[in-house]
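Pasting a structure below so you can have a look.
One protein chain omitted, others in place.
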Amino acid sequence: MNLTLENLSKIIGGQLNGDGKIEIVRLANLETAKTGEISFVEKSEFSEHAQKTRASCLIVPENFNIELPCASINVKNPKLGFAKISEIIHAPERKIGIHKTAQIAENVKLGVGVYIGAFVSIGKTSSVGKGTQIQDGSRIGANVSIGENCFIRANAVVYDNVSIGNNVILHAGTVVGADGFGFVRDAEKYFKFPQIGTVVIEDDVEIGANTCIDRGALGETRIGRGTKIDNLVQIAHNVRIGDRVIIAAQTGISGSTVIEDDCIIGGQVGMGDHARVLKGAVIGSQAGVLPGKIVRSGVWWGTPVQPLDEYKRQNAHLKGISRLKEELKALKKQLDDLKNKPGN
Amino acid sequence: MNLTLENLSKIIGGQLNGDGKIEIVRLANLETAKTGEISFVEKSEFSEHAQKTRASCLIVPENFNIELPCASINVKNPKLGFAKISEIIHAPERKIGIHKTAQIAENVKLGVGVYIGAFVSIGKTSSVGKGTQIQDGSRIGANVSIGENCFIRANAVVYDNVSIGNNVILHAGTVVGADGFGFVRDAEKYFKFPQIGTVVIEDDVEIGANTCIDRGALGETRIGRGTKIDNLVQIAHNVRIGDRVIIAAQTGISGSTVIEDDCIIGGQVGMGDHARVLKGAVIGSQAGVLPGKIVRSGVWWGTPVQPLDEYKRQNAHLKGISRLKEELKALKKQLDDLKNKPGN
Partner (left out) sequence: MNLTLENLSKIIGGQLNGDGKIEIVRLANLETAKTGEISFVEKSEFSEHAQKTRASCLIVPENFNIELPCASINVKNPKLGFAKISEIIHAPERKIGIHKTAQIAENVKLGVGVYIGAFVSIGKTSSVGKGTQIQDGSRIGANVSIGENCFIRANAVVYDNVSIGNNVILHAGTVVGADGFGFVRDAEKYFKFPQIGTVVIEDDVEIGANTCIDRGALGETRIGRGTKIDNLVQIAHNVRIGDRVIIAAQTGISGSTVIEDDCIIGGQVGMGDHARVLKGAVIGSQAGVLPGKIVRSGVWWGTPVQPLDEYKRQNAHLKGISRLKEELKALKKQLDDLKNKPGN
């Protein structure tokens, strides 16, 4: 397919103003875009940059009525249109073939068009779906199922018996399926509680670099369809995460906690075990959710987590304590004066 | 050994009710256990699930007197018994041999029954004790000592001169012995303070995925016997951690801090340098310990860390500030009324 404005405009369902034959080679920032590049404008406030742009085309909102020095495509959500075009113009490179150094055990099923990079190892009876790319140095255990069109980036590790869907991206250094953290103590030492469950990662999930997703103790840890997880996140055993959940970097979710569909979790959030975050809840960065807590939909903040409004009010109160002290002192003085008046 | 109930019952020192000849193939959750599987009941509250179980055997508390549809083993601590049985039934697979791709330098000593996986490298004069499993892509530096029956999981990295005891588990991506974070500044730039010490990991330690344990600056960083560390934990240079300490995910311990035996540290806890946590202390998740602080035994919470009771009281006070404000306002009003009364 030619990357003409005519084609791109159709793909994002927009209305083109300008020469549909113009070809686009790259996406760029509004401030730096040059000829052959496309950028976008989210709101009319950025019109000054837009008016000066040297891009070949800008994606603009439907009600955008500022004259531009280039072609434009009107759509409802320009940033979304830009993202959709990116998937076409900047689709990650796909290779085909099995590197001569790769170590693939017996009874491994490889789909058509897979790429298995240098120094990759794949354990016995595993399967890799068509078009999936397993990059250099990654470790795929035994009896692992990986779907189609996945990207397993360099040096990622998938332990035995894990199941991964289609169109999943695991970034470099991510570890899926390590033992959960469970021990039972007797007088002398800790015994390992069995960590013999599995991890299921559904379709369209992306998992950041050096993130850890532990296997279930006896059951499974599950990451729902379309969920996106950032770098250095910890997902403990038996956690269940719903569909289309966003989890920012360095957040940690303790064992058996459930996060329902469409939640947004900030960075460095900590959740105790057996908590439940209900559909669509938003939890601000660095918040702390106590074990067993149920977090209803709405926006939550702080440790222990509370509704954002309450958090703000409490913070305002906190700032007000010193004034409270002064008022109390003044009141005391008045009362003393009153008591010392003749007649009291 | 046959995994009969008779044998298993002996191993965990329990009293068997039922057919000792029944063989067990797998551990399972109480809710999902089927024929050939064993599960456990911690308290009588779960008796409903127990009464309906399809497991072949349940491990139950000593005082458990509910009739069951299967065999049972009475022990003092059923969860502990379950963990002990797991070590037998679900012992991780051990391989033997040296993969043809492994790169082993000169003067490396390998014990009998070791497994060295694909693409592993081991530096000169290192030693690996009998039965130890070093999985694919792991890097063992020079002059490293690793004891017997360890599991070094895929892509773990051990720097030069580190010492690891027996029965140690390092999970995937863990880094042991990287340089500590110490610099000295002059006007123009930072110079690296020497990070030439070592790390000693004692017997029976388990370390989670992508955790980092830095080497001592001049001396050593030490992890005591039987200590269990979760994923993504940071242990800085010269930290000393005692025996049987539990450290949950994403906690960070700054340089030279000491954690004595039998402490339990929650997730995402941060400890400043040169702090000392005394034997048996428990520190809640997300707590912050200031540099140099001594944390006595007991339960601690919050930032800066305080005894749990105080933390709760303070949190309650915080919630009460708005009422305090209102009371103060009412008092003002009363005082004004009083002052305005004729005669005052």
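When the chains are written out, they are named A and B in that same order, and each has its own residue count from 1.
To be clear about the criterion, contacts are C-beta pairs under 8 Å (C-beta built on N, C-alpha and C of every residue); 3 or more make two chains touch, one makes a residue touch a chain.
Because the structure is predicted, anything quoted here is derived from the model rather than measured.
K.L.:
If the hidden chain were put back, which of A:C70, A:I213 or A:L232 would touch it?
P.N.:
Candidates A:C70, A:I213 or A:L232; residue touching the omitted chain: A:L232.
K.L.:
Tell me which of A:G173, A:G197, A:G219 or A:G272 is the one touching the absent chain.
P.N.:
Looking across A:G173, A:G197, A:G219 or A:G272, the contact with the absent chain belongs to A:G173.
K.L.:
Among B:I11, B:L218, B:I264 or B:L278, which residue is in touch with the absent chain?
P.N.:
B:L218
K.L.:
Can you list, in ascending order, the chain A residues touching the missing chain?
P.N.:
Chain A touches the missing chain through residues 27-29, 32, 77, 79-80, 82-84, 86-87, 90, 99, 101, 117-119, 135-137, 153-155, 169, 171-173, 204, 206, 208-210, 226, 228, 230-232, 244, 246, 248-250, 267-268, 285-286, 315, 318-319, 321-322, 324-325, 328, 331-332, 335, 338-339, 343-344.
K.L.:
Just the residue numbers, please: which parts of chain B touch the chain that's not shown?
P.N.:
Here the touching residues of chain B are 101, 103, 119, 121, 137, 139, 155, 157, 159, 173, 175, 178-179, 181, 183-186, 189-194, 196, 210, 212, 214, 218-219, 232, 234, 236, 250, 252, 254, 268, 270, 272, 288, 303-304, 313-314, 317-318, 320-321, 324, 327-328, 331, 334-335, 338, 341, 343-344.
Everything that follows uses one rule, which is that only the chains that are shown with their structure count from here on.
K.L.:
Go ahead and note the Å separation of the Cα centroids belonging to chain A and chain B.
P.N.:
Distance between chain centres: 26 Å.
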